[in-house]
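Reading through the structure tokens given below for one structure.
Here the complex is missing a single protein chain, while all its other protein chains stay put.
Now for chain A:
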Amino acid sequence: MDTHIKVAENRTVVKKVSRTQKKIKSALTISAFVAPAIIIYAVYVLFPIMSTLMYSFYKWDGMGVGVFVGLQNYVDLFKDAIFWRSLTNNTWVVLTSVFAQIPLGLIMALMLFAPIKGIKFFSSVYFFPFLMSTVAIGLLWVLMFDPINGIINNIINLFGFENVPWLSETNTALFAVLLVIVWQFSPFYMILFKAAIVGIPDELYEAAEIDGASSFQKFFQITLPLLMPTIVSSSILAIVGSLKAFDIFYIMTGGGPNHGTELLGTYMFKQAFINFNMGYASAIAFIMFFLALFVTIIIQVMDHLRKKKGAYGI
């Protein structure tokens, strides 16, 4: 009897050992697969963000050791008119993205399905701006906006208007750069909408036609409601993308004139790499990170609630 029990006990011990062994083995396998990605991601993304938060509590010129100043950088930022100006300009980028790029992208996508000749060629060209490098776009449009040699002034002269010094006046400069981002990014929303429109079943339109619906009715009763999820996700991309905006503004205006086109990104860059106010720049950078995180969480929560309610049926 005793021996029997012992044997049975031994067996369960062996089983337990092999189970933990298996667990360890599978943990090792998983680690081997994920480790390269985690290491690179940690070194270049996760640790830098934490370092940025830490730097933001220091007054530091980038060399040697900084002086711990607590929340002073943040206090100074909230009193900094240029910071608020940048935030306002970032808001303009968001508004332009949502209310100009997305609608224009939708119109472009709808045109791709228009029953007209040469539409394949049209659609290829519509997409070009999104592929060109931002630096090339910036330089090209700077030349086009040139007050003397620029073609844009030449065109408005044809209509009897005076030359406008586009990029050297505060209000026109912001307008000019916003026009360029509409030009550059509308094609991106076009392809998102194109993919969504392809997914709408033809039967819906056929049924509507039998009921005698006009083109406008078909658009507002079928197309638009079914595109709602794409409009929502496009808006998310537009808002988050606008917080990160940098390249085109840096190249076309450098944030000027007189901070008229300053963004959080350009202001942070100047403070860090021109004025060597690394601590102050880190505070701006961390606010950018925080805003992106905040917006993402809000959107996720709203999306969750929307799905729960079953709005738009998706």
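One rule holds in what follows: a contact is a pair of C-beta atoms (placed from the backbone, for glycine too) under 8 Å apart; a residue touches a chain by one contact, two chains touch by 3 or more; residues count from 1.
Methods note: contacts and distances are computed from a predicted model.
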item	value
Protein name (UniProt record) of the chain left out of view, among "Extracellular solute-binding protein", "Acyl carrier protein", "Flagellar basal-body rod protein FlgC" or "Carbohydrate ABC transporter permease"	"Carbohydrate ABC transporter permease"
Hidden partner chain, touching residue among A:Ile24, A:Val43, A:Ile200 or A:Leu224	A:Val43
Option from A:Phe78, A:Phe128 or A:Phe159 whose C-beta touches the chain left out	A:Phe128
Residues from chain A at the interface with the omitted partner, ascending	26-27, 29-30, 32-34, 36-38, 40-41, 43-49, 51-52, 55, 62, 107-108, 111, 114-116, 119, 122, 124-136, 139-141, 143-144, 149, 151, 154, 183, 187-188, 191-192, 194-196, 233-234, 236-237, 240, 243-244, 246-247, 250-251, 264-265, 268-269, 272-273, 278, 281-282, 284-286, 288-289, 292-293, 296
